[in-house]
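With one protein chain withheld, the remaining protein chains of the complex are depicted in position.
After this line comes subunit A, so read on.
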Amino acid sequence: MSADTTPPEEPAAEGTGDAARAGDDPRPASYYHLARAVLYREYLIFVRYPANAIGGIVVSLFFFAALFLGGQLLAGQALTDSIEGIVVGYFLWTLSVGAYSSVSNDIGSEVQWGTLERHITTPFGFAPVALLKGVAKVVRTFITSAVILAAMLVITGTRLSLAPVTVVVVAGLSIVSVLGLGFAAGGVTVLYKRIGNWLNLLQFGFVALISAPVFDLPWTRVLPLAHGSAMLQRAMVDGVRLWEFPLVDLALLVVVAVGYLFGGYLVFQFATARARRLGVLGDY
């Protein structure tokens, strides 16, 4: 036996433990506490490491500037005519990429850190934790994308209708579908770690979804982003307010959002269940 062993018979260090324990009255955490903890963590990391967010904003703006200035050289007046549409599309794209990559990368990092299984083995169950994390990512993405949008409007000298409720609801619901894709990608990453990086390429596919020809090919509306993108164009370019949209359009927006989120979560569930059978969950 080594010298550092404290025999079990020895009384607790001079009773300090028992005194302190008096102030110890564990109460169960509610969903409110859970929400506060998850959102607060996202907030802390956001304010403590602003370089990540600022870096993202700078890169996005750089690409946009290249697109805009380059496009002006090539297309001239034609581009200027459609610039509003491009700004709105780019805004939605930065939102989508932010939501998607933050969720899928987050799951990847948590696997590496060994924190994912602590969220899976929580008495709350993983679903509410994941949902709250998703909400936190969406809020965060909205903040950075708002900065990008403002800068784009200044750079291009464009004016758009920015009715906050309409924009947030339509854009928010549009990217909820992408959140679902993020969960699915995260689930696949849990199973096949190397594929995770390739799935990041998916975000370029969002460009196609955002510019999907929903009028010529109505079925594309059920794809993620497509229908929401069309609605966002109308809201921001034509100034249509949320309550002015046909109910069918709004309903479809919600159905697509919930459908993909739920589907993505199912993929994640399936992937983690399989990972548990294969024993690859919590392998570092």
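Before moving on, here are some points about what is shown:
Just so it is clear, a residue touches a chain if its C-beta (ideal position, glycine included) is under 8 Å from a C-beta of that chain, and two chains touch if they have at least 3 such contacts; residues count from 1.
In the analysis below, contacts and distances are computed from a predicted model.
Missing from the rendering is one chain, named in UniProt as "ABC transporter-related protein" (options: "YeaH/YhbH family protein", "Molybdate/tungstate import ATP-binding protein WtpC", "Stage V sporulation protein R-like protein" or "ABC transporter-related protein"). Within the complete assembly, residues 1-2, 4-6, 8-13, 17-18, 20-21, 23-31, 33-34, 36-37, 41, 44-45, 48-49, 113-115, 117-125, 129, 273, 276-279, 281-282, 284 of subunit A touch the chain that is not shown.
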